[in-house]
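Every protein chain of the complex appears in place save one, which is left out.
Moving on, here comes chain A:
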Amino acid sequence: MASPPFPWLKPAVLVGGLSPLALLLVQGLQGELGPNVIEVVLNQTGLLALVFLLVSLACTPLKLLFAWTWPLRLRKMLGLMAFAYAVLHFLTYAVVDQGLALGRIFQDITERSFIAVGFVALMLLVPLALTSTNASVRRLGFPTWQRLHRLVYVAAVLGVVHFVWRVKKDLTEPLIFAAVLAVLLGIRAVEAVRKRRRTRATPRPA
């Protein structure tokens, strides 16, 4: 069997992508995360989840714009890393920050839209992570699987809204995320419109 092109790519992105987690762990154990460690871990895991979500959403546009196919082979892994960081982010909030006080967590999720939006985004990612295997694609059939996985667009928008609401005053950073997401979704929208026109323009066989 021929080895895949760029056999180093996937493991490299995996190791690079998990390195901030390792760094966080090392710095945390050495007391280098400042006076409010929990806040740093919360912010870092949340930011990384969003970054990976956006990067996973960049794979298709890169193929459309530059005809690159290699990002598509990374997409599943990038999405799963986004999910992993989102789960860590939530666990940091629920277990470490709130001490698993379920009543308070429930109240936060139901009464505060800032937290509700983040929680819904995470919940939307759960079925996507569960059906990320090739076997799931076969079982569901590709069209159904694809429709299901479009939930990631909603999750990403909610994730960015969560970030916008998190910030106290300076919106620069969350707005950069929002702009990137808008571009990534925009490219898809343009492509979808083009595709529809093409199918319409093609004369049906008599």
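Basically, contacts are C-beta pairs under 8 Å (C-beta built on N, C-alpha and C of every residue); 3 or more make two chains touch, one makes a residue touch a chain; residues count from 1.
Keep in mind that, in the parts below, contacts and distances are computed from a predicted model.
The chain not displayed here is annotated in its UniProt record as "Protein-methionine-sulfoxide reductase catalytic subunit MsrP", chosen from "Protein-methionine-sulfoxide reductase catalytic subunit MsrP", "Tryptophan synthase subunit alpha", "Deferrochelatase" or "Iron compound ABC transporter, permease protein". Touching the chain that is not shown, out of A:R104, A:R150 or A:R196: A:R104 (per the contact rule at the top). Considering the complete assembly, chain A touches the hidden chain via residues 6-9, 11-13, 15-17, 19-20, 23, 27, 31-36, 38-40, 43-44, 47-48, 51, 97-99, 104, 107-108, 111-112, 114-115, 165-166, 169-170.
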